[in-house]
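A protein chain is absent from this complex, but the other protein chains hold their places.
Entry: chain A
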Amino acid sequence: MAGSNEVNLSESKMVVPLNMWVLISNFKLKYNLLRRPDGTFNRHLAEFLDRKVPANANPVDGIFSFDVIIDRATNLLCRIYRPAFTEEPQPSLSDLEKPVDAEFVPVIVFFHGGSFAHSSTNSAIYDTLCRRLVGICKAIVVSVNYRRAPENRCPCAYDDGWSALKWVSSRSWLQSKIDSKVHIFLAGDSSGGNIVHSVALRAAEAEIEVSGNILLNPMFSGEERTESEKKLDGKYFVGLRDRDWYWRAFLPEGENRDHPACNPFGPRGKSLEGIKFPKSLVVVAGLDLIQDWQLAYAKGLEKAGQKVKLLFLEQATIGFYLLPNNDHFYTVMDEISSFVNPDG
């Protein structure tokens, strides 16, 4: 037992920079403490351990942020990141929602990861990631603080995503000057990627236009155990036991992993044929044990006649995009930038 664990540990250490290994292992071990076998979650300890940062209306490296309660009734909060205005070093309170000045500005509605249970909009890892997205894509990012499992099961996160999408699409100050429309892209990592799919589906049905979906290591699964799951179980920070726990925590009570929220192209999935679904960029890490499901998702979109670009990063592990000290980070950021800008 101890022997095979040792092998696993050194394998993951060899494929990522040391500080990234430390970061992700730290999360892995802490998360182990938070998940209880009975399906409950130590939320207080989770919030204590999570490293958070407040919004900052003073620009840092050319980007400022501010939080908005977009729905008082549900306390749904979003953090908005914007490039600093050239004329004013410090935007005043009344300028935070100043109308966009450019001909075209992509607005990325971002759903943070955390397997539906962990992290928040103000988690340092996600605040940092969103700021990088603004800088690299020249976009405005709206990060959604959706309700988490197990306290709030499916479809709460989707409902919050949907509320945020509606709010964003109705802000006149977010309209690009070229056509007075808000150009929305949905993006998310892990559970956030899963949310992107559901929200996009709802948008398509309600005829709200979404220009594109970005799914970074999206969280999907199914009842079947795939090759990649068997091969990579426990090898690169993630194991099936924890994956199963999170699905049990998120999916409605009594449901299994073939529920369409988990397995959109599975036996209970809905056909996307003929639906005006946004183009998708699906990023898959080659050392992620759920890659077979992610690849199947991309395939499913393709088969339904939807536009999809698959980016498969062979030696990438989960969380590679949290630090900018690896090639994969830049590859993905470049792709996302092209994806959200008109000539991309």
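Annotations for the structure displayed:
Note that contacts are C-beta pairs under 8 Å (C-beta built on N, C-alpha and C of every residue); 3 or more make two chains touch, one makes a residue touch a chain; residues count from 1.
In the analysis below, contacts and distances are computed from a predicted model.
The listed options are "Low temperature viability protein", "DELLA protein", "AP complex subunit sigma" or "Transcription initiation factor TFIID subunit 13", and the UniProt record of the chain not shown names that protein "DELLA protein". Only one residue from A:I136, A:L240 or A:L295 touches the chain missing from this view: A:I136. Residue positions on chain A in contact with the hidden chain: 1-2, 5-6, 9, 13, 17-19, 21-23, 25-26, 28-29, 32-34, 36, 42, 44-45, 47-49, 51-58, 60-63, 66-70, 72, 75, 77, 79, 83, 90, 92-94, 96-97, 121-122, 124-125, 127-128, 131-132, 134-136, 138, 322-327, 330, 333-334, in rising order.
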